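What follows is a structure written as structure tokens; I'll ask about it next.
Here's a slice of the assembly, chains where they normally sit.
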Amino acid sequence: MTANRILAREGVVDSFGHVSIRHPDRPDRYLLSRARAPECIEAGDVMEFMDDGAPVDAAGRTPYAERFIHGAVYAARPDVQAVVHHHSPSVVVFSVSAAQLSPVMHMCAGIGTRIPTWDSRARFGDTNLLVTNLAMATDLAAALGQRPVILMRGHGCVVAGMSLREVVFNSIYLQLNADLQIKASALGDVTFLTDGEVAAVLRTRSAFTFERAWEYWCRRAGRPYDGRPMEGPLAGTT
Amino acid sequence: MTANRILAREGVVDSFGHVSIRHPDRPDRYLLSRARAPECIEAGDVMEFMDDGAPVDAAGRTPYAERFIHGAVYAARPDVQAVVHHHSPSVVVFSVSAAQLSPVMHMCAGIGTRIPTWDSRARFGDTNLLVTNLAMATDLAAALGQRPVILMRGHGCVVAGMSLREVVFNSIYLQLNADLQIKASALGDVTFLTDGEVAAVLRTRSAFTFERAWEYWCRRAGRPYDGRPMEGPLAGTT
């Protein structure tokens, strides 16, 4: 619920977009809301799915038609614990442009470099662009590969990570990086982070960075902050 | 009232712009507020009009001078049940540019492709640009034809659809598409949805999509959501 409310508050999702976590005890399952706008989601909306998209117990609730994205990523990436699919406007802009999104700022290094765009049309032709079956979702997950982010042409993106805090963090800073790059491109050539810099940020980033942001976003979204004890080294804090 | 408040909250209308529905029992009539800013409209402001713009019972209320737009569209398009006229800033931008607005994202497919611009000056010369009589409104409705949207040069646009939820949805995503296209154009060439993709979205879109957005927009606008049961197939949900 909190992740959904934060993404809504920060403008990453509107009526659409969704966030899931892998089931803590059953790695072949994941938890995801029923089909509802993120801002409106309540505890009773959270459903459990098999990784092929079948609901464990729908109890009359309508699932997201695009839930297959989540299952395909969890199946392909054992390291991934959380997934966001969203349509952040600034990110969509890069999905319909030849300009390549890449980090321009240290806080955005977690999005990966030279982010590719998956085009549903390449393999599936003229569709409604929705990833509503396992074939499309598997193709998308393959294009994602070991990356944290992939764009979807004329649609949005997928963000995959090790925790809910990480995918929310990377979703928000992905949106910021897109904003920055649009503005900087209008001024002329853009200096991107080097691959060595991106690697250095990822190597030194700690859970504490995600915690600090999480506390802030909880406050903005009007959600209680659960004050989880800080984990990991502090070297990557700013 | 809810449609007006939503459009105000989402920045589609300011002090100006209006939304109507065809009268449920008398198809030659429509319901539209008296002349008032959408954010301020109350139940007692809703008036009934003949399709030539004559109020059925004004009861001292001042009508919108541009109400003729609504009647002309209802007369020309028996399929249309709701009409919005608005001045969304991003949409006005395309009305004064040779750049052609067209969907770049699946959620925006409902606005139609290669949206034309009606220029009041072509036939009526130098006016105050307002559509304040049936001759101008009929010309505008003819230019709209079977489309869901037409731009009006230096003025705004008309959005026509099958339900209040649809015209509000398409108004908001028309604005988003304009924003996206402005930003993407600044980066270089833009990849639009193909005609086949737009057709596929329209073919598979369900009322459920509009409902999900409506619940969200009601919450943002501080309006109760009436929880209407979902209708239609679910294939087009995201």
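The first chain written gets the first letter, and so on, giving A and B; residue counts start at 1 in each chain.
What we mean here is this: a contact is a pair of C-beta atoms (placed from the backbone, for glycine too) under 8 Å apart; a residue touches a chain by one contact, two chains touch by 3 or more.
Here the structure is a predicted model, which is why all the values come from computation and not from measurement.
Undergrad: Going from the 2 copies shown, figure out how many the entire complex holds in this file.
TA: So the full homo-oligomer, as given in this file, consists of 4 copies.
Criterion: only the chains that are shown with their structure count from here on.
Undergrad: Subunit A and subunit B share one sequence, so how far apart are they rotationally when you fit their Cα atoms? Give it in degrees, rounded to a multiple of 5.
TA: 90
Undergrad: List the centre-to-centre spacing of subunit A and subunit B in whole Å, with centres computed as mean CA coordinates.
TA: So the centre of subunit A lies 32 Å away from the centre of subunit B.
Undergrad: In their shared complex, at which residues does subunit B touch subunit A?
TA: Residues 103-107, 109, 176, 179-180, 183-184, 186-194, 196-197, 199-201, 203-205, 208, 212-213, 215-217, 219-220, 230, 234-238 of subunit B touch subunit A in their complex.
Undergrad: Along subunit A, where are the residues that touch subunit B in the complex?
TA: Spelled out, the residues of subunit A in touch with subunit B are 14-16, 35-37, 39-40, 62, 64-66, 87, 89-90, 92-94, 96-99, 121, 125-130, 132, 153-155, 182, 185-186.
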